[in-house]
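As you look at this complex, bear in mind that one protein chain is not there, while each of the others sits in place.
Note that the chains are named A, B, C, D and E in the order they appear, and that numbering of residues resets to 1 at the start of each chain.
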Amino acid sequence: MLENVIANNGFSTALSGMLIVFSGLVLIALAIYFFNLISQTTKKIEQNGEKHNEAEESGPALAFMGDEKIPEDELVAISVAIELYSRLHFEPLQSELTFLHGELTNSGWKTGIKYGQRQSIQR
Amino acid sequence: MLENVIANNGFSTALSGMLIVFSGLVLIALAIYFFNLISQTTKKIEQNGEKHNEAEESGPALAFMGDEKIPEDELVAISVAIELYSRLHFEPLQSELTFLHGELTNSGWKTGIKYGQRQSIQR
Amino acid sequence: MLENVIANNGFSTALSGMLIVFSGLVLIALAIYFFNLISQTTKKIEQNGEKHNEAEESGPALAFMGDEKIPEDELVAISVAIELYSRLHFEPLQSELTFLHGELTNSGWKTGIKYGQRQSIQR
Amino acid sequence: MDVIFKIIETTGFANLAVGNLIMMAIGGVAIFLAIVKKYEPLLLLPIGFGVLMGNIPYTSGLPLGVYDEGSVFSIIYKGVTSGLFPPLIFLGIGSLTDFSSLISSPKSVLLGAAAQIGIFGTYLGALFLGFTNAEAASIGIIGGADGPTSIFLSSQLAPQLLGPIAIAAYSYMALVPVIQPPLMKLLTNDKERKIRMNPPRMVTKKEKILFPIIVAVLAALIAPGALSLVGMLMLGNLLKESGVTDRLAKSAGSVLLDVCTILLSFAVGCSTQADVFLTSKSLGIFALGLLSFMVATIGGLLFAKLMNLFLKNKINPLIGAAGVSAVPDSARVVQHFALHYDKDNHLLMHAMAPNVAGVIGSAVAAGVFIAIFR
Amino acid sequence: MDVIFKIIETTGFANLAVGNLIMMAIGGVAIFLAIVKKYEPLLLLPIGFGVLMGNIPYTSGLPLGVYDEGSVFSIIYKGVTSGLFPPLIFLGIGSLTDFSSLISSPKSVLLGAAAQIGIFGTYLGALFLGFTNAEAASIGIIGGADGPTSIFLSSQLAPQLLGPIAIAAYSYMALVPVIQPPLMKLLTNDKERKIRMNPPRMVTKKEKILFPIIVAVLAALIAPGALSLVGMLMLGNLLKESGVTDRLAKSAGSVLLDVCTILLSFAVGCSTQADVFLTSKSLGIFALGLLSFMVATIGGLLFAKLMNLFLKNKINPLIGAAGVSAVPDSARVVQHFALHYDKDNHLLMHAMAPNVAGVIGSAVAAGVFIAIFR
Partner (left out) sequence: MDVIFKIIETTGFANLAVGNLIMMAIGGVAIFLAIVKKYEPLLLLPIGFGVLMGNIPYTSGLPLGVYDEGSVFSIIYKGVTSGLFPPLIFLGIGSLTDFSSLISSPKSVLLGAAAQIGIFGTYLGALFLGFTNAEAASIGIIGGADGPTSIFLSSQLAPQLLGPIAIAAYSYMALVPVIQPPLMKLLTNDKERKIRMNPPRMVTKKEKILFPIIVAVLAALIAPGALSLVGMLMLGNLLKESGVTDRLAKSAGSVLLDVCTILLSFAVGCSTQADVFLTSKSLGIFALGLLSFMVATIGGLLFAKLMNLFLKNKINPLIGAAGVSAVPDSARVVQHFALHYDKDNHLLMHAMAPNVAGVIGSAVAAGVFIAIFR
């Protein structure tokens, strides 16, 4: 059956296919690698420049605690709290109560329109 | 290029298009207006006729408090409670526990069938 | 118009149709019946053989309390708790916090991959 | 000035016919029943709104209605006529249905079969009125009291009658609490109505898992035409009961079911354009549909009484009426009717057994018709 | 060795053209605006990503892009070109929209009509630049400031321009906070900007239920071409307000809306292949689109001032600018602009009325164009 392999250019196809896969993933690996590099360099320069608010930078990422130990119960409690919170605030609601500040006679209102519009800015 | 506009009856199309849009929305505005009128008249007649249960009438609409001020904290608490409540009761559940009154030997049961059937009456 | 019925083999079609429906449902009824029988027999044999852990057997089915009465308030509380629990744990989340035991330096992590993979075993 | 006239001619006002106004009134009634009376709102509301939209006149040639090739509504309607939506809806319903009551009481299955006499009786009646075989079968299925099944069969056998059949089926399902009680009163005596039944036994998880598999295989073997409906219904149920595919069951029973319900109901409503709908055939279908429901109810009641002649533990014949399906309405009607005579006699769970069996029964009946007439 | 060359030839690197790079840069900008500036992220993010993917070159013959018969992307794109996605999106939007503010202030409806002058003005402008009637109408609708309406009309009248029209519409909608304030400043004086309006009255549930029914019937009668868009918008709203079909409204307003939004936006993005997109026509469309938004804003503002000549309770002319729709962005722009001059003057709810009326208005305008040019 080796004829079938040869007749179909099997070996060169397999070889060059493997080559493409590797080149593709190497490119991706390089991109990540260089991106990391840039990111680290930028961070160093920034750190040398001025001490800025770190909390702002960290964003929503989870801080790893290093050596400090957290009791397991607390971890469970925290994760349940986070689940509940995200459940309440990140799930699309059908309609939503919003209360504005200011004169109440003029401002107690309710709107259901939430679609597709920069809503994240306001909150 | 004005020829193109004229050749395509541009001006009369634009004019009559604008006309239709206005007539359509004027019709809608009138409908709302008359509807409001009827609603208000009906209400007045009813009020003159007899003092009826107002809570029934107001339905699920949110009552606006006029001049009375509600502490902001309470507003937040109320809206969170409403969110939680609607989340619990208005979201379709896969199956649902229901407990009937009466003899427990005969009535403790569970059903998952909820589809498309006047369920709102029972609750 | 009786000719139309006869010309279309109406009576034999209706009769044999009804026959098929009955045979189908009788087959199903028999299957359930025999299945029940087997299940009961198996249970009896098992019970005679050895007293085994009953909790394991009952699975997620709801235990009916027989004559014992449960205060209605508690029933409501229980059902709300079950609703909340299932809401929290059976609904697909976008991402999920998981905390592993062991050395925290090496194990505090977060994964969002939950798709299609035996996840039920782990919990 | 010509353009203005041309535009005015395109408005619906210029083309509004009496038939359209009649249909729009019907649509309004459907919406009223849905919102105020809360009759099957999930179906009657979009249907009624669809009737309104489907009877807006427009100059022919514009691709707007369900019958216009290439229009948006025709694309949605294709989900109905191709028969796709009903099985998807059954998938969702299956993932919401609990068959425990049926599993614990195999003899109730027969009541779900008996009520299907309404289907075959009406099939004969429709033939008698001069309908063709395929049409008569589609009309008869109204007696099965399952919207998706009726629509599926019509789409396969008599697409030209789909509108009136669907509307009739859903209307009478909504009117079950009006249609059934008089027949119950007529055909049962006081003693029968007070028969209490033993509480259903507990059903194990294993049985619940095996049930959909066995039912699907048996029903499809005996009536392969029922494959699409019974197969999807039981797939949904298996997803639910297996305990390992909760997320699939949940999605099938929520959004998939809802979206298919909206689109199917709205498109069916839109298909009732006056010129297509307001025919003597439609009148015949509505008359036969009512007959169908009544025969089905009677069939269930009488068969239950017949069974009682042979049974030691008598069943309450009222639950026979639940065999028509219209899940879970007719089971609720039974419950309320029985409570009227004995305020501690809860028949709901007992009535659920023939109720869900009726769904399987009419799907099998539909399968038989498909096998013969396609 | 031949095979290796053949494979290298198939890579995108070998076929990358300057046009593709330009388009990919544009896609990157869209993604940047969506994520960093949070401009319409639900739309610009999938569009931007689609632009990137649509400009990956490949050897012709491979079924990969939206224009290749049988490819996956072409199947998704068919949901756009057939006009199916926009009405489904409107169904979802309807189920999320609260029309209370509009119901309580019928005269605001006119502001939503006035802003549509942007559509017809731009239509004339496009004719002037040499576009055909159908193309000019599709370009004009950009001034309606409703993405789904623009895409729907283009799909029906000028599918070949769908890409640039959709991108222009969404881009300018995202830029509403940049485009509108200068015009507001120019056309109103300080006194006008400080006009306070009475709080809107309470709207009963009954009114909210009747509103979608009445609007749908009237709008469709006056402009049957608006049937698909207005019909679905109001069906969604009825599902929400009826109070008996909450689960349907919820599904329409969450997953159905989201999935259609993702697929539509992504497919529209993919349709901007450089060789199709980078033409002088596109430039014209972008220029006309900007004009369109500006004329619409001016129309709304001036008409509000005109109305004030006849009204006892003056309206704040700023809310006229919200008539362009771009819900709820332009209403927010009005709110912020007014707060700048009187920190207790909350116009948001008042601006919502012309805002949602503008949605209906441009759907009616689209209906008019469909009636004339199809």
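The rule is simple: a residue touches a chain if its C-beta (ideal position, glycine included) is under 8 Å from a C-beta of that chain, and two chains touch if they have at least 3 such contacts.
These figures come from a predicted structure and were not determined experimentally.
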Touching partners, among the displayed chains, of the absent chain: A, C, D, E
Candidates D:83, D:112, D:317 or D:354 - the one touching the absent chain: D:83
Absent-chain contact - pick from E:52, E:137, E:318 or E:357: E:52
Full-complex contact with the absent chain, from D:16, D:29, D:175 or D:209: D:209
Absent-chain interface as seen on chain D, which is shown: 82-84, 87, 91, 156, 209, 213, 216-217, 220-225, 227-228, 231, 234-235, 238-239, 242-245, 247-248, 250-252, 254-256, 368, 370-372, 374
Interface residues of chain A (partner: the chain not displayed): 1-2, 4-5, 8, 10-11, 13-18, 20-33, 35-36, 39, 59-61, 63-64, 90-92, 120
In chain E, positions touching the absent partner: 3, 6-7, 10-13, 16, 24, 28, 31, 34-35, 38, 41-42, 45-46, 49, 52-53, 56-59, 61-64, 70-73, 75-76, 254-255, 258-259, 261-262, 266
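As a working rule, only the chains that are shown with their structure count from here on.
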Chain A-chain B separation of Cα centroids, rounded to whole Å: 37
Chain A residues counted as touching two or more neighbouring chains: 87, 94, 105, 110
Multi-chain contact residues (two or more partners), chain E: 199, 222-223, 243-244, 246-247, 250, 254, 368, 372
